[in-house]
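A protein chain is absent from this complex, but the other protein chains hold their places.
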Amino acid sequence: MSPPTTLLLTLDCPDRVGLLARITGFIAEQRGNFTEVNQYTDGISNWFLARFAFEIPTTSTLESVRRDFAVIAEELGARWELRDRAKPLRTVLLVSKQDHCLADLLWRWRSHELTIEIPLVISNHDDLRSSVEKEGLPFVHLPIEGNAAEKEGCFRRLADVLSEAGAELIVLCRYMQVFPGWLCAQYPNAVINIHHSLLPSFAGADPYRRAYDRGVKLIGATCHYATEELDAGPIIHQEVIKAEHFHTPDDLRRLGRDCEKLALARGVRFHVEDRIVVHGSRAIVFGD
Amino acid sequence: MSPPTTLLLTLDCPDRVGLLARITGFIAEQRGNFTEVNQYTDGISNWFLARFAFEIPTTSTLESVRRDFAVIAEELGARWELRDRAKPLRTVLLVSKQDHCLADLLWRWRSHELTIEIPLVISNHDDLRSSVEKEGLPFVHLPIEGNAAEKEGCFRRLADVLSEAGAELIVLCRYMQVFPGWLCAQYPNAVINIHHSLLPSFAGADPYRRAYDRGVKLIGATCHYATEELDAGPIIHQEVIKAEHFHTPDDLRRLGRDCEKLALARGVRFHVEDRIVVHGSRAIVFGD
Amino acid sequence: MSPPTTLLLTLDCPDRVGLLARITGFIAEQRGNFTEVNQYTDGISNWFLARFAFEIPTTSTLESVRRDFAVIAEELGARWELRDRAKPLRTVLLVSKQDHCLADLLWRWRSHELTIEIPLVISNHDDLRSSVEKEGLPFVHLPIEGNAAEKEGCFRRLADVLSEAGAELIVLCRYMQVFPGWLCAQYPNAVINIHHSLLPSFAGADPYRRAYDRGVKLIGATCHYATEELDAGPIIHQEVIKAEHFHTPDDLRRLGRDCEKLALARGVRFHVEDRIVVHGSRAIVFGD
Partner (left out) sequence: MSPPTTLLLTLDCPDRVGLLARITGFIAEQRGNFTEVNQYTDGISNWFLARFAFEIPTTSTLESVRRDFAVIAEELGARWELRDRAKPLRTVLLVSKQDHCLADLLWRWRSHELTIEIPLVISNHDDLRSSVEKEGLPFVHLPIEGNAAEKEGCFRRLADVLSEAGAELIVLCRYMQVFPGWLCAQYPNAVINIHHSLLPSFAGADPYRRAYDRGVKLIGATCHYATEELDAGPIIHQEVIKAEHFHTPDDLRRLGRDCEKLALARGVRFHVEDRIVVHGSRAIVFGD
């Protein structure tokens, strides 16, 4: 006998009495059995946010639940997502020349730590081709260069490649190019970036050098959704480590890599487990 | 207009389909509005555990909700608690000679960080009388001494004092006496202790010295419910700090005090906010 | 027999071969015995920085060592400090209305965790008078108000009070007034401030609210030397804690207080133990 199907439902809408009873009542009618539920009302905006994990009986399917729930969601005026937890998310990785985040994510993918499939890896440089192909994955070299108009053309081509690959999630693994706003907008809350500082400190270039110069005692990394504005999207996760006085900027880069790997891997995991609901400028992460 | 009354409901019972809908449906009927809900099914024991925070309309009261919910709880075979979040919990502090946890908790009480009232402080020594009375709180000196039978008599007197004080929560603030099993049993999951190690490491006496001798690189403190077996009750919270090679056992004691204060204060807070459901040997803490 | 006198020597100067041998050779001639030594050469500025703790024989005194070492220090072109570790540092605390850092430092002072004496506590408000006087300490109410010129006059009076008190260290315990540059300059690297954010994030007003709005996943506090520029002085220590999605700005303020207390207490301790050498914009902390 195969294990039961577990569905993940995330949802947000204006708060009012009876929302939770309405939703859980619907799932109960479908003979769904909850395994993990988190609900939170943002008292400042009076907003209802929730995540539900539940097992469905063999008589139900993702599609039947989706179809029936759509009626309720419309009634509630809710934004929502429903997924089968076991179905791998199609995830495209983008990388430049540094491979630490890439290698880390590939290991987690190969070891089934992350429920993702990787149709391809894209880079603006050719350096990491062999380490990607060694994993049996297609590698696409797509340079981003030239003047503004030419770069724009490059990003159009990139958008085509992403679209053809059926990307559901895009992970920028220290990809050193800034996605244009229109491209972020095509994948709302589905482009994950890693920045090598504790944002909002040291947004932009060379954060470890600036952290060294400022003499901070803690450095870190921030996993966030990419938006039009550089390093300003909703923060998913942050990792931190102590900087010692004898650490040079290069030491900070080395220590920071461990933060970057962990912050990105954990952030991607939260996304893949549908633990995140973005509310305004904030990412609500249930069970992080 | 006064703020709405918020009730806290914790509950656990054998899992089955429809539990959450049944409970939230009941609250919705009462026009209760959820502000924070956490549910979790322990897949190993197939057990349903949950915490609900919800505001009730002025037409309802704690008593009316309790009376009506009792019917449902019985139907579900559930263990449950229901409290008014704003009502201070009657909390008795026990202390020996060291005052760091006491001083910390008293500051948090005085500053309204913790929703508790303190009918009295009890100690087996008289040393801390003035610092307690300076706060305007009664101090009871109740020595625990003599042979086993005499000590047993002391604990009987202690039990009387606790009972007369109407204690709902007992906090052992580095109280250097072990509560007998029958006394723990009178206050199930309501006697909180702080142990100065990362349990299960270094249970028992002089943990910092033993941590030093073993050369551990992390020390810490553990807040747990006291049970008959020494330092073996359900763990509520743990705090940790790095030990450096130049730290003497006395340095570890000093650093450890900061862990003890924080671990105890946070553990007490989780209890006071009704975030804890004990399940077997484990304390489930929702939103810790 | 009394324990040996331990001296603390901190020193920095341009690097060159033979410095450490010169200094340790001098101490050895004095029959001093090292118990903890840390030396570090900043390779970017080619600068020698060091801290020495050593016991001196009863035939030596702080004064004799200081007199003799002055010759060497001049020869090396070094900036240096020499102190008796057991001698309490005269420390003036400044506070406004919030008392958490004050209460925490007073507890550590009373419990001999910190080798300081407190000639008085100064506040721009009268609110905390009784809690200071209860400790047997003088409390000076010195308002900072009016237009710029009047405020300047207030700070002149404050400078007089500090001078008369013989302040060696000034600790701003959530003191809500910005010290003028000329006052910081009178106490170089001897005015310690606590800021309630992970600097350089959220310098200035209301950092917890801004941290909430930005949706950061880590909040914290920064202990630093006050300089003319607000929240820009050399960082001594930082503490961090995880922010959860259900934490309101008030929750962040509450959690942040624990970070503030710890960061300030540890920073003050590092200063009192003479573990800090400021080098440009960075505070080198040996053995933090």
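Just so it is clear, A, B and C label the chains in written order, and each chain counts residues from 1 on its own.
One rule holds for everything that comes next: contacts are C-beta pairs under 8 Å (C-beta built on N, C-alpha and C of every residue); 3 or more make two chains touch, one makes a residue touch a chain.
Just so it is clear, the model here is predicted, and its values are computed rather than measured.
Screening C:E36, C:D84, C:E113 or C:D251 against the full complex identifies C:E36 as the residue touching the chain left out.
Looking at B:G18, B:G32 or B:P234, the residue that reaches the missing chain in the full complex is B:P234.
One chain is missing from the display, and on chain B it is touched by residues 40, 43-44, 198-202, 212-218, 220, 234-238, 240, 244-246, 248, 281-286, 288. By the touch rule set out above, chain A reaches the unshown chain at residues 36, 99-100, 103, 107, 111, 113, 134, 244, 246, 254, 258, 262, 265, 287. Against the chain not displayed here, chain C makes contact via residues 15-22, 24-25, 27-28, 31-41, 43, 50.
Note that in this section only the chains that are shown with their structure count from here on.
Following the contact convention of this document, C is the list of chains adjacent to both chain A and chain B. A turn of 180° superposes the CA atoms of chain A on those of chain C, with the angle given to the nearest 5. Chain B and chain C have Cα centroids separated by 36 Å.
Contacts with at least two other chains are made by residues 244, 246 of chain C.
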